[in-house]
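Heads up, one of the protein chains got dropped from this complex, but the rest are sitting where they should.
Moving on to subunit A:
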Amino acid sequence: MLRTWTGARQRIPAVCQIRLLHNSQPVSSPATEASTSKAEPDAVVEAPKKWTPQSKRTGLIALKRGMTSMWNDQGVKFPVTILQVEDCQVTANIKTPKPDHTVYHAVQVAAVNRSPKSVTNQMQGHFRKAEVPPKRYVKEFPVTSDAHVPVGTTLSAIHFVPGQYVDCVAKSIGKGFQGVMKKWGFHGLAASHGVSVSHRSAGSTGHHQDPGRIFPGKKMAGRMGGKQVTVQNLAVVRVDTALNLVYVRGQVPGVDDAPIYIRDAKKVMDIGRHNAAKGKEEKILPKGVDDLPFPAGTDSLAKTLPPIIEAPAYRRSPFTPPE
């Protein structure tokens, strides 16, 4: 099942090989093969695209709905964050040539319908071109050239496989203007012993006449939170396509109902790609994950699959004593 990736790479249709001679990209890259096979759909029958360790899929935009706890099949309790995918559609496929003659590929995804009354004319035109209703959140996800998704496709929670790892990007909860003890973890000064009116202050902010200034970037009190934060390597434990929910183990930044940009965990995928290059087929994807929906998990795919899928625990039970 995993071995089909290595087999597929060598198969380049004969019709496309002539075009490759004029292509500036190297022959052996999967990007070349995918783009040329897409260029002549009449000559070559389009097989359903398969995920390869070199591919990078698009992400999704979901809303953080809340947290609860779940128990897995081993009886272990763990916290889960519930993310709901709402009206997530592809609005553009970006292919920007860069100065070094490579191409930057990305998939632009938008989520959560909004009334056209509150959308600018420029954005209305953009959504009209994509033939989707106006959306509240728009985000671009860098992908490889084989992972483009047709514009207007509705993405679903089925895009993520229970057992895989994801990175969640969101704006953290704003804490307002905070002092150095909360913001930077300073220890403050003594609570008594003569300290006057500066128990929670930063203390000294520099040296003396040399340098005679405060270095830029000095940690000081100021606005805390409300910034983009990425939490990496969160395990997907359950996927519910009836309600379009992705249950992710652990905490995710931000308030409830805020947008979360979810993508496949970069570090886990990098390790998988490295293992594929070394030939370790069993360590390309995390334990229990056999394949990933490619180029994306769509609404139509979700209708053919079971509505609720859960991942078992892929480690030895902590309740059984070790040998």
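Basically, contacts are C-beta pairs under 8 Å (C-beta built on N, C-alpha and C of every residue); 3 or more make two chains touch, one makes a residue touch a chain; residues count from 1.
Here, contacts and distances are computed from a predicted model.
Looking at the choices "Myotubularin related protein 12", "Ribosomal protein L19", "GATA amidotransferase" or "N-acetylglucosamine-6-phosphate deacetylase", the name in the UniProt record of the chain not drawn here is "Ribosomal protein L19". Annotation: of A:59, A:134, A:163 or A:295, A:163 touches the absent chain (contact as defined above). The chain that is not drawn here is touched, among residues A:173, A:214, A:242 or A:277, by A:242.
Contact with the chain that does not appear here is found for just one residue of A:116, A:174, A:222 or A:288, A:288. As for the chain not pictured, it touches subunit A at residues 63, 65-66, 68-71, 73, 75, 77, 82, 84, 86, 161-163, 241-245, 257, 288-293, 299, 303-312, 314, 319.
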